[in-house]
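Take this structure first; my questions come after.
This part shows subunit A:
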Amino acid sequence: MTTPAIELVDIHKSFGSTRVLEGVSLSLFPGEVHSLMGENGAGKSTLVKIMAGLHLPDKGSFRVNGREVLFRSTSQAQQVGVSVIYQEPALFRDLSIAENVFMHRQPKTAYGWIDYAEMNRSVAKHLNQLGVSLRPEDPVLGLSIADQQIVEIIKALTFEAKVLIMDEPTAALSLEEVKRLFQVVERLRSQGVALLFVSHRLEEVFAISQRITVMRDGRVVGSGAATEWTTEEVIRKMVGRSLDALYPKGSAEIGKVVLRVRELRRAGVFKDISFEVRQGEIVALAGLVGAGRTEVARAIFGIDPLDSGEVRIGEMVLANHTPEMAMKAGIGLVPEDRQQQGLVMEMTTMRNATLTVLRRVQRFGLVSRRKEWEIASRWTKRMQLKGHIEEPVNVLSGGNQQKVVLAKWLATRPKLLIVDEPTRGVDVGAKSEVHRTLSQLAKEGMAVMMISSDLPEVIGMADRILVMHEGKLTAELARSDATEETIMFAATGQTESKAGDKANAAPGKQK
Partner candidate 1 sequence: MTDQGKSIVANNNLWVGTLVRSREASLVLLILALTATTNILNPRFLSPQSLKDLMLNVSIIALLVLGQTVIILMRQIDLSISSIVGITAFLSGTLFVNHPGIPNLVVVLIAVGAGLALGAVNAALIAWGKIPALITTLGTLYIFRGADYAWVHGRQVNAVNVPGSFLAVGTSTCLGIPLLTWIVLILLALFSIGLRQYRTGREFYAIGSNPGAAVLAGINVNRRVATGFLISGVIAGLAGALWLARFGTVDATAGEGIELSVITSTVVGGVAITGGVGTVVGAVLGALLLSVFSSTLVFLRVPSFWQQAFQGAMLLLAIAMDAYLAHRHALRSRVKWSHV
Partner candidate 2 sequence: MNNPMNQSITIKIAALILSLTILGTTSHGEEKEIKKGLKIAFVPKNINNPYNVIETGGSMVACKEMGVEGKVVGPSDPSASSQVSYINTLITQRESAIVLAANDPNALIPYLKRAMDQKIKVVTMDSDTAPEGRSIFVNQATSEGIGRGQVQMLAKEINNQGEIAILSATPNATNQNTWIKFMQEELQKPEYKGMKLVKIAYGNDEDQKSFTETQGLLQAYPNLKGIISPTTVGVAAAARYLSTSPLKGKVALVGLGTPNQMREFVKDGTVKEFALWSPADLGYLAAYAAAQLASGNIEGKEGETFTAGKLGSRTIGKDGVVILGPPTVFTAENIDQFNF
């Protein structure tokens, strides 16, 4: 076998006290598409960032073409031929495609002027080779995400990239666009480029890769030629942790319908979304990243406008609503990104926790510190928050921050609580605290809608599971029918019957 284009050996990486990578080894060979798979939080992104030169590994060796390297910046990586294409391309929207490709290294004419003709020629050549009908002079403004990725790929090609790493490039693409991307990938592979393809989508992985590596919890749990894998095996490896964590969803009395949505549509994002959530029920919304789950939640909460459809809380119909109105109707939303959307990092826990209930901390029009304290401490105590509530939240750990976000929503006493990835990036202790709280709340009659990519969590917590794929609901599974496999099949867009067959093929998992 030839020398690998990139070879990672025993890479370790921690952020603070969190170990993200624990001894990962990976080799990419020229002329091969290597797929890297794993659940969210498995450590894929960190690995990609190390290869891109954005992070330095704590330990381990990194070889390019057999030579030991240490990237301190992305441009160093690019110079030795390692290019990365991210899910959201970082382009200059006001400049042309050709200029984006050649920024900071434009070819020059004899007089020292920028050689636009040469630039355009070179980009046009690549565009042609990739079979894309774009012109080099076109501005990037107005290009679809897929086309923007093409621009990034061409940028990588002009670096004469020997290694091309694509981090979930298809997450935001339509089927047609994916097809075109794959043609490009195929062409590059045949030219001897080593490709690393990070994806959740099983069918894509099997369609294009020669080699598959599966990661879980910062480790490689399986690696081999694509022909040696079956879909089921990949899924099993990905999720295959034992259900050791405690998911104490107790039985709760399922009551009246709290949330009923009908025919929700937001063009280009999701459509035909209808479901309901009842009192005491935890409904999970499962699916892959980019399937439109978060977007549905945002629309229900009034953050993004709906193109059509109806959101009904109890008897109240919400239309063109704002979060303020949604809150009045009794909805709470624990957003997916707690630092960007959930908390004001510089403010104290107390102020963050009462931000949603400002009306209730007043007395005679003024803020009563006592009431603030009462409300904030009631919920933070209940979740056993560590740390003083008059300290800014940015000194807290991820898990404790998540508890603050939960607390601020529970303080509104919502009828419906939407939680988006409630346990992402939190430690085990906080995780079970969150689960215990959610379960408790359901018991007290709250309706909970939970978005999660953590399948064991979904299965353990939910009474009912709705699965989304590419903006549509593809399955509704009762708790008793749900296995990681059934969910994953629906989430990867396999047809219903096929999902069933495959699930049956996995003995002992299906009832």
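For anyone wondering why these and not others, all candidates are chains of the complex that A comes from, given by their letters.
Structure notes:
Heads up, the rule we're going with is that contacts are C-beta pairs under 8 Å (C-beta built on N, C-alpha and C of every residue); 3 or more make two chains touch, one makes a residue touch a chain; residues count from 1.
These numbers come from a predicted model, not from an experiment.
In summary, of the candidates 1 or 2 that share the complex with subunit A, the touching one is 1. Contact residues of subunit A toward candidate 1 in the complex are 73-75, 90-95, 99, 103-106, 112-114, 133-135, 138-139, 141-144, 147, 172, 174, 176-177, 267-269, 303-305.
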